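Here's a structure for you.
A protein chain is absent from this complex, but the other protein chains hold their places.
Just so it is clear, A and B label the chains in written order, and each chain counts residues from 1 on its own.
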Amino acid sequence: MIKDFEYFAPKTVEEALSLLSQYKEEAKIIAGGQSLLVVMRQGLLALEYLLDVKGISALDYINYDDGDGLRIGALTTHRAIEKSLIIQRHFKVLSEMERNLATVQTRNWGTIGGNLCHGDPAGDPAPVFIALKAKLKLASLGGERIIDVEEFSKDYLEVALEPDEMLVEIQVPTPPPHTGTAYEKLMVMKGDMGIVGAAVSITLSPGDGVCQDARIALSNAASVPLRAGEAERQLIGKVINDDLLAKAGEVASVEADLTADVHGSAEYRREMVKVFVRRAARRALEEARAE
Amino acid sequence: MKGELKELKFTVNGEAYELKVKPKTLLVDLLRKELKLTGTKQGCLTSACGACTVIIDGKAVKSCSILALQANGHEVTTIEGVADGDKLHPIQEAFIEHGAVECGFCTPGRVMSAKALLDENPTPTREEIREVMQSNLCADEGYVKYIEAVEIAAKKMQGGS
Partner (left out) sequence: MLLEGKFTLKAPIQRVWEFLLDPNTLLSCIPGAEKIERLDEKTYDCVVKQKVGPISVKFKFKSILTKVDAPNHLEFEGEGEDIGKAGHFVQKSVVDLKETPDGEVEISYKSDVSIVGKLAMFGDRIMRAKAKKVQQELTQAFSQKLRSLV
């Protein structure tokens, strides 16, 4: 049972921002609504103003050039990202991540920006974007600001948007040469929300194969998509072998803040963090070596 | 004002509509209760079962997870718009001929998922069919026949038998 609200469907970013500056906390943005409507149907959300931004076509784009990297408009659908040839070529991990995100029907209507702004730590895109060192462009009538994806989530379903701000773009830099990135999550059925998940990016130095840089981010392992910095430090500056991968998984599982859920105990989920960090790291490493 | 009616202009199965709707109305409710297109089913209301699948601008979506007003300016196709008069669509024929219907509740959603798939990709692999059809749950466990029926339908639509 959804409660009544007043509805606006701005057609431009400016229009949306001026509505936001007018209504601030009382306004809530809906994009594809694939997460929000589930909550609203349970009657758990009482809204004054709903701003439906799904029709702002100017925020539906995927652009790439070698210098600037990838730019994704916040209202690009998951399915468009999954199917984009540019993304399949240059950011395969994003396309793979999308293929296991919910169902085709949900991906057809749900947007990447909506997913990030919903702020669910179990979401798949955020950890992958953290591993890829992506940034977010946030806009308000006062101007724009850019923040790191890892700074965006604040708590369960809470993100760093000011009441008059909206997310407009995701910016993903082109990874350095000899970089591999992979995402793995534990699912009961394909498309399930991950019981836990891990995104790992590894950059090797060309000559000696030493790990120059590593990024590890976890989904559904804390109140926010969690960057596992200590686990990264297990790999950086070393020639990675299986023992180091296992060590990184162990350390990440300690950094995680896990609770029991319907799928398993905190202990089980901790074990799975170890396994999935190792799995994703192994694939990232193989890709980095193959480059 | 909260709950104030808003204008919705869209087409359903090729027919243009201009309606006034409450913003909180879900697309599935508008289709079933206002337009009396009850072929679209309402199953779980948590975006899990796929019984409410319709096609918007060529893409399969869950009508229980979309506000009716979000369909403004779009083309919606429901199960009622799939057959050509009395002539069933090849997907519907294949479902019937292959016995891919159990109790039938999830069938409209499945036909819509299959149609969106075959319109976009006339020769899908079995894996591609499975990927799309997995999002339509069947309480009768009739999964294999559905997948085979979509394969048969694809052949029919290619002009084969």
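One rule holds for everything that comes next: a contact is a pair of C-beta atoms (placed from the backbone, for glycine too) under 8 Å apart; a residue touches a chain by one contact, two chains touch by 3 or more.
None of these values were measured; they are calculated from a predicted model.
Taking the complete complex into account, tell me which visible chains touch the one left out.
Computed over the complete complex, the missing chain touches A.
Can you work out which residue in A:D155, A:E230, A:E267 or A:E286 touches the chain that's missing from view?
Result: among the candidates, A:D155 touches the missing chain.
For the chain not shown, which residue from A:L141, A:V239 or A:A260 touches it across the whole complex?
The single option touching the absent chain is A:A260.
Of A:A122, A:L167 or A:A281, which one is in contact with the hidden chain?
Only one of A:A122, A:L167 or A:A281 touches the chain omitted from view, namely A:A122.
If you put the missing chain back, which residues of subunit A would it touch?
So the residues of subunit A touching the missing chain come out as 28, 38-39, 42-46, 119, 122, 155-158, 220, 223, 259-262.
Note that only the chains that are shown with their structure count from here on.
Please output the residues of subunit A touching subunit B within their complex, sorted ascending.
Subunit A reaches subunit B through residues 2-7, 9, 30, 33-34, 37-38, 40-41, 48, 50, 52, 54-55, 79, 99, 103-106, 108-109, 189-191.
In the complex, go through subunit B and note every residue touching subunit A.
1-4, 6, 22-24, 26, 45-47, 50, 53, 56, 59-62, 64-67, 69-70, 72-73, 113, 131-132, 134-135
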